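== chain A ==
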Amino acid sequence: MTSYPLLEVDGLRVALQRRGTAPTLLDGLSFAVAAGQCLGIVGESGCGKSLTLRATMGLLPAGVERTGGQIRLSHQADAAPTAVPAGQAAGRGLAMVFQDSHASLDPTTRVGAFVTDIVRRRTGASRAAARRRAVELLAAVGVPDPALRFHSYPHELSGGMRQRVAIALALATDPRVLLCDEPTTALDVTLQAEILLLLDAARAERGLGMVFVSHDIAVIRQIADVVAVMYAGQIIEAGPVADVLDRPRHPYTRALIDAVPTLEGPIGRFRPIAGAPARPGRLHPLLPLQGSLRPPGRGLLGRRARHRRARRRAPIGLHPLLLRPLAQRPLALRPRAGGHMSALIRVHSLVVDHPVRAGFLRRRRLRAVDGVDLELGRGEILGLVGESGCGKSTLARAIVGLATPTAGGVLLDGAPVPRRRPPGMRRRIQMIYQDPGSSLDPRRTVSQTLAEPLRRTVPAEKIAHRARELLEMVGLGERQAHALPRELSGGQRQRVAIARALAVEPEVLVADEAVAALDASVAGAVLNLLSDLRERLGLSVLFISHDLATVRGLCDRVAVMYLGSIVEEGPVARVFARPGHPYTRVLLDAVPSRDRRRSGTAGPGPGGLGGVGGVGRLGGEPPSPLDVPPGCRFHPRCPRAAARCGTSEPSEERRDGQRVWCHFAWRHEL
Partner candidate 1 sequence: MPAGRLRFVAGRLLQVVPVLLALLLIVVLLQQLMPGDPARVIAGPRAGAEQVARVRHDLGLDQSTAGQFWTYLTHLSHGDLGRSNRTGIPISAIVGERAAVTVWLLAGGLLVSTLLAVPAALVMALRPRSVAARLCARSLTIILNCPPFWVGLMLASVLALRTGWLPVGGFGEDTGDRLRSMVLPSLTIGLAAMPLLARSGAASLRQVLAADHITTARSLGLSGWPLLRRHLLRNALPPAVTLLAVQAAALLFGAVIVEQTFGLPGLGAEMVNAASQRDFPVVQALTLIFGTAIIGINLLADLAVALLDPRTTWR
Partner candidate 2 sequence: MGCVLLVMALLAAACGNEPAGNSASRDAGTPKRGGSLTILRAADIDGWDPDKAIQLATFQTLPQVMEGLVRYAPDGKSIEPGLAESWKLDAKAKTITFTLRPGLTFSDGRPLTSQDAAFSVELWRKGLSLGTLYAAITATATPDPRTLVIKMSKASTFTLTWLSNGSSVIVPKDFGGMNRKDFFAKPIGAGPFVVTSYRPGRQLVLERNPRYHDPARPYLDRLTYDVVADPNQQMLRYQSRQADAIEAVPLDLAAQIPREEQVIVHPSATIHGIFVNAARQPGNDLHFRRAVSLAIDRARYIQAVFGGLAAPATGGLPPRVQGSVGCGCTYETGLDKAKRELAQSSYRPGTKVELVVDATTPFSTRAGETAAALLRAAGIEVDLQKLEVQVLVDRQAKGAYDLSLGEVGSVSPTVGDIFGLIVATGGLYSGLPMKTISDAFARLEVARTDQERAEAVRVAETWIHDNLPYIPTAFPDRLFAVSPKVKGLNVTPFLSYPADLLWAA
């Protein structure tokens, strides 16, 4: 029995719309997707993966056009794919799920009405029948109380819920192939796990084909059957996911994999890829490798006839210019500061409130940080993890001095920090932010940006020299000194931000999701830099992140926050190996693994909570800080909760330098 692929993309070329020579963005891509199969496309930012999906759908942005290639779609089971005219595929056989942004759903349309509308267009059913179907779809994607949520507007829903609605919309068009463009990148890791589960289930139940684009190799590992690696507008390696990720042939693929930190395996330096990705169209045609993708039945992937000969000639022949030098450094173990470090910063019973208008005239307090005790030693890197809304950013801001504590306080070197910090004290704690693009003045060159903080402490004639020193310290050179921020890559910009923070010679650096906006291949350099700075300067770092694997790689100790308070804290290796708190366990299980695909259904993951990635059913929505549950604040969602969890707050339990706040500390394994 021959079965045809559902979707065939043949020689897709996309270029900018310009008169004369138009720069190519996608250079002859070809791939195919079979029924029930998920093709993952992975690559760094800017390699063209999102553009591929857009071009397939016919939704190219303004100024970009498709200059060649063909899209073929099979509209019925067992029918050969037929060519689809440009732009006709959207909503008719192809559907897309986008990365969630606040405005990805029409803010003026109720979600139920939207889904109903799509159902009606697709099936021509009556309004009542379409409504029923819409509610079914909402239930199927896991929206709780679908009949109620039917009437909600998008801004009344959380990010995760919105994404579910987006999936429901896509499914409502009854597609053959679902294209997913980084659908979980903006979500918390637990939510990400659920959405991946959902997509997987949808694919399996309906026999959809799926193309899943992500920059996160671990996610691809979990969800894709076949993977294609893109670089500069071309697919440079393709094949079954286990093959490609375990035994990559192309050095780039290998480097890409190596750059991703994991929760298993030895802890060592990060392994970024040096340099910046080349822009599409500026390469010689890269010879595609022998990607042996064979979907069940016929179907070719990533192979073009005229390269067949070339392939035989030079198996892994790469043009030397095309290969960026890899930063091969020997793996060195960081000196682990063992034993007791003197506390540089001590936070005690810190409470931070935000006044919020909840009623017409009433004001309620949003308790963002609720009685936190924390210590950061000299030369120590402390990681602070938690999901969105847990208060970690607020805590960081309180430490830096950007938020006023409502109660409790911060001690710097034993001395209490007053409400209005004197400048001398302010400079000792510096902060770097998630988006270096907006924290650097776009009109000033790097040296001008650095000169400003230097002016206070360094005499004028020495400023330039010191600025250069700082740039050297962060690994930038003369050329970057005279550049404007927009001329720099994301990683370079972040380094400039670090250099600026270092200019006042702080003792503590607070990094608030400093690498979250960077690809793993680039973030590694910044993380290594932080580590080096700790070595050379004795800098203490408070590293805030939602990415547990990164924290494992960088930090000495870690604190886990949930809804405004710390639930667990201790040396990172111990906490991650034997978490004391159920929430930590849940988080760890939710992190997709780069190296292993966790089994799909009942098989228990480490710790035994089951599910894809071992996610225990968290249950319920992330609660609002306005409505903190009584007793242990995690208890409504805790898989291990018992009666007393709802009535009494847990007290601190210590073991081996670890501190946990749970009634069942270390005893939650079932």
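For anyone wondering why these and not others, all candidates are chains of the complex that A comes from, given by their letters.
Some observations on this one:
The working rule: a residue touches a chain if its C-beta (ideal position, glycine included) is under 8 Å from a C-beta of that chain, and two chains touch if they have at least 3 such contacts; residues count from 1.
The shown structure was predicted, so the numbers you read here are calculated from the model rather than taken from an experiment.
When you check 1 or 2 against chain A in this complex, the one that touches it is 1.
The touching residues of chain A, counted against candidate 1 in their complex, run 57, 59, 62, 90-92, 95-96, 98, 101, 103-109, 117-118, 121-122, 153, 155-156, 166, 169-170, 172-173, 357, 360.
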